[in-house]
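One structure follows; several queries about it will come next.
== chain A ==
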Amino acid sequence: MSQFGAGQSQYALAAVLLLIGLYGMLVKTNFARKLMAMNVMQVAVIVFFISLAVRTGGTPPIEIEGAHEVAAAYANPLPHALMLTAIVVSVSTTGVALALLVRIHRRFNTLDESELLDRLRE
Partner candidate 1 sequence: MSEHLPILIVLCPLVGALVVPLVARVSLRASRALTVVATLSSLACALAALRMVLDGDDWHYHLGGWAPPWGIEYVVDPLGGGMAVVVALLAALVAIYAGPHLRVYTALRGAAFDSLFLLLTSGLLGITLTGDLFNLYVFLEISSLAAYALLASGGERAVVATFRYLLVGTIAATFYLLGLGYLYALTGTLNMADLAIRLATVPPGSAMTVGVVLIVVGLAVKMAVFPLHGWMPDAYTYAPPPVTMFIAAVMSKVSAYALIRVLFFVLPAGDAVDTARAVLSWVAVAGVLAGSILALAQTDVRRMLAYSSIGQMGYVVLGLSIGNAAALTGALLHVVGHAVAKGCLFGAIGSMPRQTVQAEIAGFAGAARRAPLTMAAFTVAALSLVGMPPTAGFFSKWYLLSGALDADVWVFAAVLMVSSLLSAVYFFRVLEQVYFTESPSPPDPGQASGMPPLSWRVVVPVLTLGAAVLLIGLFNGALVTSVIQPALPEF
Partner candidate 2 sequence: MFDLLGADRPLAAVLVSLVAAALIRGVGRWAILRESCTFGAGIIKLGLVLSMVPTVLDGGVIESTRLTLIPGVTLHLRADPLGLLFALVASTLWLVTSVYSVGYMRAGRYPHQTGYFANFALCVSATIGLAFAANLLTFFLFYEVLTLATYPLVAHNRTAESRAGARKYLVYTLTAGQALLLAIVWVYSLAPDGEFRPGGMLPAGLPSTTVWGLFGLFVLGVGVKVAIMPLHGWLPVAMVAPTPVSALLHAVAVVKAGAFGILRVVGYVFGLDLLRDIGADTVLATLAAATILFGSLRAFRETHLKRRLAYSTISQLSYIVLGAAVGSVTALAGAMFHIAAHGFMKITLFFCAGAIHTASHRDDVSQLAGIGRQMPITMTAFAFAAAGMAGMPLLPGFISKWNIGLGALSTGQWVWVAVLVTSGLINVSYFFPIVYAAFFRPPHGTVSPERPAMTVPLAATAVAAVLLGVRPDIGVGFYRLAWSAAQSVVGAGIGGSP
């Protein structure tokens, strides 16, 4: 498996993004900010998976006549395919979340969590 992942820096990037995302989701009180943080976190996972697929000196997994007879020379296509799906999931989630936020904002005129909870308690 050592041929996966040429360097380590992209993993560090993924980890940093993940932590930023988690931090935002847990600490920020504004729902819109939480949502953005959520997106950052999802991007972190995408970076992670794509990094797994990288192969030093590898080429895109496209079959060209005559060239690249050896599968080992391709970048791994599967994580890319997986992430395509994950992006779709993330977009849908964001869409639903935005729709919810619009409704919350219309009704309460705020997206601040503590203020909302106060309002709901009334």
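FYI, a contact is a pair of C-beta atoms (placed from the backbone, for glycine too) under 8 Å apart; a residue touches a chain by one contact, two chains touch by 3 or more; residues count from 1.
Criterion applied: all candidates are chains of the complex that A comes from, given by their letters.
Note that this is a predicted model, so its numbers are computed, not measured.
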| item | value |
| --- | --- |
| Numbered candidate touching chain A, per complex, among 1 or 2 | 1 |
| Residues on chain A engaged by candidate 1 in the complex (per definition of touch) | 1, 4-5, 18, 22, 25, 31, 34-35, 38, 41-42, 45, 48-49, 52, 79, 82, 85-86, 89, 92-93, 96-97, 100-101, 103-104, 107-108, 116-117, 120 |
